[in-house]
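Sharing a structure with you now.
Every protein chain of the complex appears in place save one, which is left out.
Going in written order, the chains are labelled A and B, and every chain counts its residues from 1.
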Amino acid sequence: MSVSYRLSEIAAKFGGRILGNAEVRISQIATLEAAQPDQISFLTNSKYRAQLAGTRAGAVILAKADADATGLPRIVSENPYAYFARVSALLNPLPEARPGVHPSAVIGAGAKVDATASIAATAVIGEGATIGAHSVIGEGCCIGANVVIGCRARLYPRVVVYHGCVIGDNLIAHSGVVIGADGFGIAMDQGSWVKIPQIGRVVIGNDVEIGANTTIDRGALADTVIEDDVKLDNQIQVAHNVHIGAHTAIAGCVGIAGSTTIGSYCRIGGSAGILGHLQIGDNVEIAAFTLVGKSIREAGSYTGIFPFAKTEDWRRNAVHLRHLDALAKRIKTLEQELESLKRIA
Amino acid sequence: MSVSYRLSEIAAKFGGRILGNAEVRISQIATLEAAQPDQISFLTNSKYRAQLAGTRAGAVILAKADADATGLPRIVSENPYAYFARVSALLNPLPEARPGVHPSAVIGAGAKVDATASIAATAVIGEGATIGAHSVIGEGCCIGANVVIGCRARLYPRVVVYHGCVIGDNLIAHSGVVIGADGFGIAMDQGSWVKIPQIGRVVIGNDVEIGANTTIDRGALADTVIEDDVKLDNQIQVAHNVHIGAHTAIAGCVGIAGSTTIGSYCRIGGSAGILGHLQIGDNVEIAAFTLVGKSIREAGSYTGIFPFAKTEDWRRNAVHLRHLDALAKRIKTLEQELESLKRIA
Partner (left out) sequence: MSVSYRLSEIAAKFGGRILGNAEVRISQIATLEAAQPDQISFLTNSKYRAQLAGTRAGAVILAKADADATGLPRIVSENPYAYFARVSALLNPLPEARPGVHPSAVIGAGAKVDATASIAATAVIGEGATIGAHSVIGEGCCIGANVVIGCRARLYPRVVVYHGCVIGDNLIAHSGVVIGADGFGIAMDQGSWVKIPQIGRVVIGNDVEIGANTTIDRGALADTVIEDDVKLDNQIQVAHNVHIGAHTAIAGCVGIAGSTTIGSYCRIGGSAGILGHLQIGDNVEIAAFTLVGKSIREAGSYTGIFPFAKTEDWRRNAVHLRHLDALAKRIKTLEQELESLKRIA
């Protein structure tokens, strides 16, 4: 069952320079602490160099700066962290899904399911939907009418894609993801709410990953857009008409309100929030738990966290937050009075 | 496939005064920017009047105050936003679901499914459950034993309703919604948790919409209650025995803890939180990201957001939050000493 590779074979695939015995065989990847002699480990930060001393790993991936820090067989890479990711994927291939449609799956009229695609038990493919080559639609997934899903998608069990949404190649969507539900559009009229139909779609580029129970709403009029290589963690809420730029990564539990545009290469920390109708530029980093209430045009790092403390300390300090304006005025008064006194003195 | 209406037909349905050519045909609705000549657009805020100049729309919905701001055929309405919503619904009717039970659906003993209702593929209807006229139960939905769902409900795929819950007419529930799971009730005893059975139900009125992956827990003893015309966005958590008053609208990712009562016509911003056992009155507005830790009896707007800033600025300022009490005391001391000095001078 288990695969193994010589260091030389790994380097032939992924590059890097081998130091030490290139013939050592590797069958798994592990931390420096846990690695066994048939396993390869990795050092991505010189700060942890001391851990090299005690490792039982058979080989190590590391940066040039750390190349001499161990005598173990090693691969020197410019980006040991990405190298580790690639070696791990090599050693841990996803189980192949069997092409074909499970007898308990339900395929709508006019749906086009590629012969190499796999439709698992109890999945439902809507009328006129298209499932591309080598895509895997997991158990209990519901793909709406006229949805288009590209090649090599992997939808884990119980993903829902509403009608008309369009998804590129290589999508990974974890269980519980909902793509294309109605955005939250309501208009108050004479004391009751009138629903605003959500007639846009969700359009997703290539190489996107979406974490478990994340929701991406369809647009109200135009589309909600997720560009290429966007990575979304679990339980994120993306409201209608949001636009997320390529290569942006968003951690779990973030909420993004309607019609906000986020640039490329942004990184957004867990449980952060972004209000609606804002523009966030490229290369913006937002700390966890931060609410962004205004547009951010300048690249850089932004934070809005209330620091935690022992509850009794917090209570003693937080009470003054309701009087900051008064405190500021008292300081102003003190300054003026002191100025008068100094003139007298 | 596509429907179209004359302005005169639209006004006959929804009221409003037509100015200009009442015979222009409209087949879709769009923003002022995107609208084409066979489409109608809308102006809901005089602030955006300038956009009227460039629009290619065939007609516009607008308020009396803006009626003269364009020469295009137009409908003057007292509430252009709600008017837009109604026109959009007219032009974008939901696809009709076919009445009947899909062969892959599972219907429990004693369940009463109206002949006009539609039970989609792989849905499961529990024993003794009732599904009202023209209701649509989507793919993979699980309706528990003895649940009652009224007329014209639309449950998108993979909604779960636990046993015994009662739902009025016109429910819209998006994918991943869970209604009636156990509330979080546990009692510590001799170092371990004892589960408190959750024997209440969830009772939902008419005209309620619930967003994707929102959860509403059943009551511990009495019921959790959602009144008429409540609108819930995605990923909201409503704990056991919460009571939400009619016409209240709640944005995504809000958490409401157990036994809290929220009044009518409240509006709660995204990712806000409300602690348990509180009373929130009618017409209360709570800003996004605000934690409400005390009851609010007075209508009005409430906020508790920590303002974000560039991380280096935030760091320089936030450090003082741990010393606010000391700062306040230093101000007090300064005031006293200055007073003494003044008396001397």
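Remarks
Quick note on the criterion: a contact is a pair of C-beta atoms (placed from the backbone, for glycine too) under 8 Å apart; a residue touches a chain by one contact, two chains touch by 3 or more.
Remember, it's a predicted structure, so these values are computed and weren't measured experimentally.
Within the set B:Lys112, B:Arg297 or B:Arg316, the residue that contacts the chain not displayed is B:Arg316. For chain B, the list of residues touching the undisplayed chain reads 104, 106, 122, 124, 140, 142, 145, 158, 160, 162-163, 176, 178, 181-182, 184-189, 191-197, 199, 213, 215, 217, 221-222, 235, 237, 239, 253, 255, 257, 271, 273, 275, 285-287, 290-293, 300-307, 309, 313, 316-321, 323, 327, 330-331, 334, 337-338, 341, 344-345. For chain A, the residues touching the chain absent from view are 29-31, 34, 79, 81-82, 84-86, 88-89, 92, 95, 102, 104, 120-122, 138-140, 156-158, 172, 174-176, 207, 209, 211-213, 229, 231, 233-235, 247, 249, 251-253, 270-271, 288-289, 305-312, 314-315, 318-319, 321-325, 327-328, 331, 334-335, 338, 341-342, 345.
As a convention for this text, only the chains that are shown with their structure count from here on.
Between chain A and chain B, the centres computed from C-alpha atoms are 26 Å apart.
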